[in-house]
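Reading through the structure tokens given below for one structure.
The complex appears here without one of its protein chains, the remainder shown in place.
The letters A and B name the chains in turn, as written, and every chain counts its residues from 1.
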Amino acid sequence: MSPTQLIIKELADKYGRSREHLLPIMQGVVEHENYLSEYSMVEIAREMDIPAAEVFGTATFYSFLETQKMGRYIIRMCKTITCAMKGKSQVLLAIQDMLKIKIGETTADGRFSLMQTNCLGLCHKAPAMLINHDAYTDLTPEKVREIITEYMNKPL
Amino acid sequence: MTTQKINITLNGYNVKVDKGTMILDAAKENGIIIPTLCYHKDLCVAGNCRVCVVEVAGQKRLSAACATPCEEGMEVMTNSLRVRNSRKHIIELLLSEHNADCTKCYRNGSCELQELASEYKIMTQDFIELVPFKTYTIDMFSPSIIKDDSKCIRCQRCVRTCSELQGVNALTVSHKGDLMKITTFMEKPMSAVVCTNCGQCVNHCPTGALVEKNYIEEVWEAIANPDKHVVVQTAPAVRIGLGEELGFMPGTRNTGKMVAALKRLGFDSVLDTDFTADLTIMEEGTELLGRLKKALVDKDPDVKLPMATSCSPGWIKYIEHMYPEYLGNLSTCKSPQQMFGALVKTYYAKARNLDPSKIVSVSIMPCTAKKFEAARPEMLDSGYRDVDYVLTTRELAIMIKQAGINFPALEEAKYDRLMGDSTGAGVIFGATGGVMEAALRTAYEIVTGREVPFANLEITPVRGMEGVREASVKIENPKKEWAFLDNVELKCVVAHGLVNAKTVMDSVKSGKADYHFIEIMACPGGCLGGGGQPIPTSPEIRKKRAEAIYAEDASMPVRKSHENQEVIKLYKDFLKEPNGELSHKLLHTKYTRRERF
Partner (left out) sequence: MATSYQLKRADFIFKNENDWEQVLSKILNRTSQDLINELISSELKGRGGAGFPTGLKWKVASELEAPEKYVICNADEGEPGTFKDREILERVPYKVLTAMVACAHVIGAKEGYIYLRGEYKFLEPELEKVIDEFEYYLKEINFDFKIRVFMGSGAYICGEETALFESMEGKRGEPRNKPPYPTNYGYNGAPTVINNVETLAHTFTIFKYGAKKFYDLGVQYSRGTKLFSVSGDTPKPGIYELELGMSLQDFVFEFGDGDTKAVQVGGASGFLVPRKKFADTAIGFQGKLTGISLPTGGSMMLFNSSRSMYNVLDNYLEFFREESCGQCTPCRVGCQQLLLGIKAVKRGEKPASYLDKLLSLTETMQVTAKCGLGQSVANSFSSIVENFREEMIY
């Protein structure tokens, strides 16, 4: 068994193999591999005995279930109204400048991916972003540089 | 149980309808047509195009007629100003998203969106055309189907067809919002995924987003080439479907007119796939009896039973993807189309003293999967490509119209010879259960020397439109050489529509079923409901076509495959015996294990 197959089997054993457990299983794979590869979707389909096309179709509905290769740390910058009003563009520029990537791209070392996302529910502390599951608020270009630097020193 | 009747008013008139009837159906019963796009009789209700919205008194919002059940006292208006304006907006929105290049579209004149736009007289395009803002894929990789996303209106009829009728799920909905689209696993070409090429998506698509890949020009060119001898074969279901494209009601038999039209189109020889359908029965029946003997007499543990039919190329590709471990259970017989192709460039060429390299072999099929089948690399056993071009029933109708033939006025004509003779058994290949029935007619008689014990040879248990039908025939007092079959109850199952094939295969896989022989046709109703048949399709239309097939059978002088005189002659002059060496070379094939995505 490949590592991916093992992960999927463990997840399926934990949650179950009926259709209603597709989301938790896909989320579990993303926890390990940062995204859903073609291979992992085929394996999920096989393990759950559902069509691969439906795994793909379902995954692409959800913005946190990426089907393109992603970095270890996925930065999701909120672009909805309050964050947009409170300087999200400058923060985004600071990140892009620091990581030398554009929105939707991943750094060459596979450490960071930069995405935009819709309202994070942190509008009173705008601008806000997520790095994987952790929320960062009241961002400024200075503050975001510090945060990113911290992540640069984390293990891959 | 009687259904409760309730009172509603429809556009001001009081009517009684069954409780729970959807507004759309209630209106139709009372002579009011509400336009639809995502709705299809074969499929579950989606309610997503919103073209069928109607006004219900007391409701702030409009209701989708396809998805809203009638309630006592409901006042429904199907044509109020509010309804009309909203509906018009929705059609305009769909047009703004649709590559409305109608004059260059294959479905020009038979497009449901075009029809609606015309009905509602959408004369201007106020909304911004969205097509230039997007990148669309036109998938032309498949030899059977072209998928043009720029013409897709996202009604999801194809997705529901692929899932509900076929259980294939090659097509899916992906992404959301403005990016939502109909696609395949990882947006691969249809030719790279589980698609069986059955063409049911084409049959159910309201626009030109999914169409068959047509080979009309290639065939015209071959006909016009004086160096080529162009042979055409016609599948059983074409003769009862073709009329629908040419002004006849569903269920009209047009065999003679079709043959006449093909002659007028300029084909050098008009022959019948029914001939090789009869031949298939000889080969496949012999194969089945051989397997039974191996199992019952030789106790060979490796013999693969149940044996499954192999005439339907959609079913073949399905099992290659989904149950590859059962490929050994498939009959090794090629489909009638491919048997025909292999014989045309060998037996026929020799008999007619023709250079096989100068023969162009064309087939008219109710099927899009046949295009893929003809293009399979293993289908070259004659030394040439066995079948050069496959046209659907619809493509033939287009050629007849292009040639200016007044089809209804044609005098009936007869098939040419060689390979134009057929029996009622060959004809019923076009309906679900037909192969089984034809096989039983022959096998029973070979084994017992008596006719199959059903009145008028009609094996009714395998007929009908039930998705899965089981039947068994007990063999009593067989001939001496078949003594091992005495008192054996031959268990058969028939399924049509691949979603039902899944049911059968799963019960085989689980070990619950103890069938000997399985007939599976990929399309609902069998070939008569094929993906290459006239559009629209519906359960009622398929029922009419089936009646026509059985009427055709009943009208034939010979109704058993083994009594086909040309088939007997073929064995005598060329093949020698069923499942013999030459048969194996020309008429049998092998299968390929494929990925399951």
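Methods note: contacts are C-beta pairs under 8 Å (C-beta built on N, C-alpha and C of every residue); 3 or more make two chains touch, one makes a residue touch a chain.
Quick caveat: nothing in here was measured; it's all calculated off a predicted structure.
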| query | Quick one: which shown chains sit in contact with the chain that's not drawn? | reply | A, B
| Which residue of B:Lys41, B:Lys176 or B:Lys509 touches the chain not shown here | B:Lys176
| remark: Considering the complete complex, of B:Leu130, B:Ala192, B:Ala413 or B:Val452, the missing chain is touched by B:Leu130
| Listed residues A:Pro24, A:Gly87, A:Gly110 or A:Pro141, member touching the removed chain | A:Pro24
| task | Using the touch rule from the top, list residues of chain A that touch the missing partner. | result | 18-24, 26-27, 57-58, 61-65, 79-82, 84-85, 117-126, 130, 133-135
| said: For chain B, which positions touch the chain that isn't shown here? | reply: 45-51, 53, 60-62, 64, 67-69, 82, 85-86, 89-90, 93-94, 96-97, 126-128, 130, 133, 153-154, 156, 173, 175-180
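Note that only the chains that are shown with their structure count from here on.
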| Okay, in this complex, where on chain A does chain B touch? | 38, 41-42, 45-46, 51-57, 60-61, 67
| So in the complex, which bits of chain B are touching chain A? | 163, 168-176, 183-186, 193-194, 595-597
